[in-house]
Structure formats: structure tokens, C-alpha cells
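Quick one: this structure, given as C-alpha cells, is what I'll be asking you about.
A single protein chain has been omitted; all remaining protein chains appear in their positions.
Moving on to chain A:
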Amino acid sequence: MATQGGIVFQEKVSRLLRGQNGKPVLKPNRALVLKDAVANRKPKKGEASCITEMSVLMACWKQNNFVDSLCSNEINSFYMCVEKAQADAKNKAGQSNIQGGRLPPKQATGLLKRYPNLCKEI
């Protein structure tokens, strides 16, 4: 079934290249072959996490002349916020792969490399 559809497709492509009345429709400068890779998507720019905690910490530092023992509460809350943000980022990276109905570009490229487009018979 695939080979039948393949033959018809090849005839179509050759007609486009030869062209009607001697004028070809397509003038490809590269071979009409599919690549084994997918273009990368631009990663979405997030926003900075834990800014409020950081600003609270810095205000405390300014007040107490940068002595850390007096700002221990703020420091602890900052660390907890950072840990939570890191855990959130990890979870998000796992979830966004399933939604959207499409594979993310890295996984698609990996799959294509494992089952590449065969150009030659050797």
C-alpha cells in the first residue's frame, strides 16, 4: 500500500520537476529528502522566582548592616522559596511533555534518529 502510494507520489514529483510545456514548476536547490531532525522550539521565557523573598532579605540586610545571624528567619524563608521553585520547575518540565498532542522537539529528533530516512539501498 505504501509502495503504491509511493509510486504515484514519485510520478507527481517528477511531473513537477519536468514541468508542463517545458517549464518546471519546482527548481529545488537541495535534494527533496526529509531530514532526520526536527527544528527546535524557542523555550518560553519564564519570570524570576522568589523576588519578594529576596527583596525582604535584602531589606533586612540593609537594616542590620549585613549581619546574617539577625536575618536568619528571612534567610530560611528564602531557601524554602528557592527549593519550592526548583521542585515546581522540575514538575513542570515533566508535565508539559504530555500536553499539546505533539512530541517535544528533542524527543521527536531522538525518535527520527533511531528510525532514519533511508536514502540508499546499501
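In the analysis below, contacts are C-beta pairs under 8 Å (C-beta built on N, C-alpha and C of every residue); 3 or more make two chains touch, one makes a residue touch a chain; residues count from 1.
Basically, contacts and distances are computed from a predicted model.
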Given the choices "Nuclear cap-binding protein subunit 2", "Small ribosomal subunit protein uS7m", "Histidine-containing phosphotransfer protein" or "Serine/threonine-protein phosphatase 2A 55 kDa regulatory subunit B", state the protein name listed in UniProt for the chain not shown. "Small ribosomal subunit protein uS7m"
Answer key for A:L70, A:A89 or A:L111 versus the chain not shown reads A:A89
Missing-chain contact, candidates A:V8, A:V25, A:I51 or A:L111, resolves to A:I51
Check the options A:L16, A:V38, A:I75 or A:L103 and report the residue that touches the missing chain. A:I75
Missing-partner contacts on chain A, residue numbers: 45-51, 54-55, 57-58, 61-62, 66, 68, 75, 78, 82, 85, 89
